[in-house]
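One protein chain is absent from this view; the other protein chains keep their places.
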Amino acid sequence: MLNPTHPNPDDRYARGQRALAEIDGAAGQAVIDSLADIAPDFARYLFEFPFGDIYSRPGLDLRSREIATIAALAALGHAVPQLKVHIRAGLNVGLTQTEIVEILMQMAVYAGFPAALNGLFAAREVFADKPS
Amino acid sequence: MLNPTHPNPDDRYARGQRALAEIDGAAGQAVIDSLADIAPDFARYLFEFPFGDIYSRPGLDLRSREIATIAALAALGHAVPQLKVHIRAGLNVGLTQTEIVEILMQMAVYAGFPAALNGLFAAREVFADKPS
Amino acid sequence: MLNPTHPNPDDRYARGQRALAEIDGAAGQAVIDSLADIAPDFARYLFEFPFGDIYSRPGLDLRSREIATIAALAALGHAVPQLKVHIRAGLNVGLTQTEIVEILMQMAVYAGFPAALNGLFAAREVFADKPS
Amino acid sequence: MLNPTHPNPDDRYARGQRALAEIDGAAGQAVIDSLADIAPDFARYLFEFPFGDIYSRPGLDLRSREIATIAALAALGHAVPQLKVHIRAGLNVGLTQTEIVEILMQMAVYAGFPAALNGLFAAREVFADKPS
Amino acid sequence: MLNPTHPNPDDRYARGQRALAEIDGAAGQAVIDSLADIAPDFARYLFEFPFGDIYSRPGLDLRSREIATIAALAALGHAVPQLKVHIRAGLNVGLTQTEIVEILMQMAVYAGFPAALNGLFAAREVFADKPS
Partner (left out) sequence: MLNPTHPNPDDRYARGQRALAEIDGAAGQAVIDSLADIAPDFARYLFEFPFGDIYSRPGLDLRSREIATIAALAALGHAVPQLKVHIRAGLNVGLTQTEIVEILMQMAVYAGFPAALNGLFAAREVFADKPS
């Protein structure tokens, strides 16, 4: 349970920056840059809610959080850029390439073989950029 | 990596039965019973492929597999009965109620607040049946 | 290819009524009744476009059309009432229970086992109401 | 554009409460109550991000925000409870029953007739509870 | 409510052409051209049902219709080309760039941050082609 006194908002932003830096700093900066001219507030929300609020919570470790995110994005199927970011993030927080491949293969059971295949092809691209 | 010699098919079925029994024996039997009169072969496939092939692979522990499954089913949103089975399975393989709640809340980021809310309501029903 | 001269609109409505009556007359009337007080024009569109325009086209037989519809609705997963209507319609236009079960099992490959399972449970309900 | 100085966090919560109260106070309280025993922090997030951050932004009026939400929830198809909340919210912020019906019928074009039909049936239930 | 006497079918086609021309004439012609060699009848249906029947109805203004469409397409996530057409259409019928950005950011709440991000990136491309 979070501290019942609400966190200082600057803390949320800074905490989100730290969490995203720990997961994948380059991707975080890329998203900020890409939103700067169209929706700068959305970059702030992205730091604050997903990373400052959710990923920073103590109840689940970052490795487990990335398992959940990789699985969800592969299952949804329409978010390949974000899936690649989180495959890289998974490697950064300690998942092995083998574990990521297992997660993606398992999605064949819940979201079908095409979702699993497209997830595996995304992983192949990420792994080629960043060998384990 | 699985043994390159293909497993004996009776092994796949038996191995799937063992895996599903370890995860949630009662749910496994309920699915078999529910399919008996309409698609008995599908009950066999369900043992063989998801549980005999995938969940039995050595590359990812069952706790991590259930994190992935709970996340995917909550994100997809149309599979509430299966989500409940895997929330119970998650508890059986060592996830705490707190960890499951964290996974489901995190789905607000990737699949929206309604998917997270409906996942949390499913968890509340499962937790009420089976207190940790 | 349809006649390049546009059909008379009353023809579209009447043709849609005939097509839906051929597929499942009771379901058609039930939908009209259910829309009468909230969106009566939508009942008209439902006759005109899906059934008057699409199902009445000569390029694909009704049995094949119902295979496509059952597959799509089971894969999408959020349209169980409509899936039941079209499982019944499939029986009406010549699909056997076995064929419908095969279509639904096959959806495990493309949309995951939960979508297939929920489709099979819908079929079991329809088959119980209307034995082949 | 929001004030570049970050808002006080208690302001976010209070602002979210006010926004949700303006849209649908009873639904807001029902969600808080339903989350109290399983994920109380999620109730807080729900006030803070969707309502305190997003709905409170000046760039789009509440009527337009509810059009967007009703359309999205009907198109997604797996969030009927939330769709009902926002159909009621739409009435509260000035949409007429006719306008809501038009939005839902239009979803037939983008998400298919079943999504539109299920949205219309949800609207019929809400309208029956709360005549305009 | 439409005139209870069914409209003349040539009227539907012409009315759809006028509605699409008002919304985005270039996009309409591009779709016709792209369908000419594979499914010319589908181009006709596209004029007749979405634009001749739905968008031409008097119960909801075009600005509101485009809000609903932009929200739905961003939430569904698999229809980026059509989302771009309707972001441009939204500008044509009076939505500001700011309002469109607000609609897309709001989709983070209902369909997740990836759907919102991909919608914002689509908007950035459209806005770059057509400055407001």
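Each chain gets a letter, A, B, C, D and E, in the order it is written, and its residues are counted from 1.
The rule we apply is simple: a contact is a pair of C-beta atoms (placed from the backbone, for glycine too) under 8 Å apart; a residue touches a chain by one contact, two chains touch by 3 or more.
Because the structure is predicted, anything quoted here is derived from the model rather than measured.
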Next on the checklist: Touch partners of the unshown chain, restricted to the chains that are shown, please.
Outcome noted: A, B, C, D, E
Item to check | Absent-chain contact - pick from A:20, A:35, A:85 or A:105 | outcome: A:105
Checklist entry - Since one chain has been left out of the picture, which residues of chain C touch it in the full complex? => result 49-50, 54-55, 57, 59-60, 64-65, 67-76, 79, 82, 98-99, 101-103, 105-111
Checklist entry - Which chain A residues would touch the chain omitted from the figure, given the whole complex? => result 76-78, 101, 104-105, 108, 112-118, 120-121, 123-124, 127
Item to check | Touch list for chain B against the chain that is not drawn | outcome: 1-2, 6-10, 12-13, 40-41, 45, 49, 53, 57
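One rule holds for everything that comes next: only the chains that are shown with their structure count from here on.
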Next on the checklist: So, comparing C-alpha centroids, which chain is the farthest one from chain C?
Outcome noted: A
Checklist entry - At the chain C/chain E interface, shared numbers over all numbers used: above half (same) or below half (different)? => result same
Item to check | Chain whose Cα mean lies nearest the overall Cα mean | outcome: D
Checklist entry - chain A and chain E are the same sequence; what rotation (0 to 180°, nearest 5) superposes their CA atoms? => result 120
Checklist outcome for this item: Expressed in whole Å, how far the mean CA point of chain A lies from that of chain D is 27
Checklist entry - If you average the CA atoms of chain B and of chain C, how many Å lie between those two points? => result 31
Item to check | Overlap residues in chain E, where contacts from two or more other chains coincide | outcome: 49, 57, 75-76, 101, 105, 108-115
